[in-house]
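Only a single protein chain was left out; the remaining protein chains are all shown in position.
So, subunit A:
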């Protein structure tokens, strides 16, 4: 589904990501872990299109996407839950989720200004999908609230609902557990497991090894911009290179 081949990106002569290759298969939950500064966020931004690669290819569903703008990749079926609180201010929870439907509807400024039938049809469908996504993540009763006043855990759930509203083929989660408290983390993990069980392909970037090994089918370990290990969680935990680079550093 997603194939990253020989991708590099440097900042001011220093490689943040160097000759990285990885593949995510349909229905798989793949996690990318690594210590701080390993290049996780850079790799994430290269896949989503918020950074351009210096070298290498990125293919998604058989299309070359490494020269496509982020919104084009989104329309091919990539949805993102960002690490930071990227909920849209001055909009309700429901309106935030409705934005996720943008790529699946077409009514524009003219049909909105004139309230054309197409606008009404789209608005009905957008509302229906948004309500379903809100119910799925358990935010239905918060729908009318201002999104930026939700607690952080619910903001993360809101982003997830927004991402699901787009009916993604691939869901990208950037450190979804960061900043969450224990029970919020548990709820998120349960939700991610549920989505995976439904057959959604997920790429998870995470700092928290415990969170990852529990959820992932496969773990890719980055260190200093390179892939140092790639395999099932049980293997990764035993890998001497990983222990040295990642776990060793933590102790």
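Just so we're on the same page, a residue touches a chain if its C-beta (ideal position, glycine included) is under 8 Å from a C-beta of that chain, and two chains touch if they have at least 3 such contacts; residues count from 1.
Please note the rule applied: contacts and distances are computed from a predicted model.
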item	value
Protein name (UniProt record) of the chain left out of view, among "Aspartate carbamoyltransferase", "TrkA domain protein", "succinate dehydrogenase" or "Branched-chain amino acid ABC transporter permease"	"Branched-chain amino acid ABC transporter permease"
Of A:80, A:157, A:192 or A:242, the one touching the omitted chain in the full complex	A:80
Residue of A:46, A:65 or A:98 in touch with the missing chain, whole complex considered	A:98
Sites on subunit A contacted by the missing partner chain, in the whole complex	48-50, 69-71, 73-75, 78-80, 82, 86-92, 94-96, 98-105, 107-109, 112-115, 119, 122-123, 126, 143-147, 162, 166
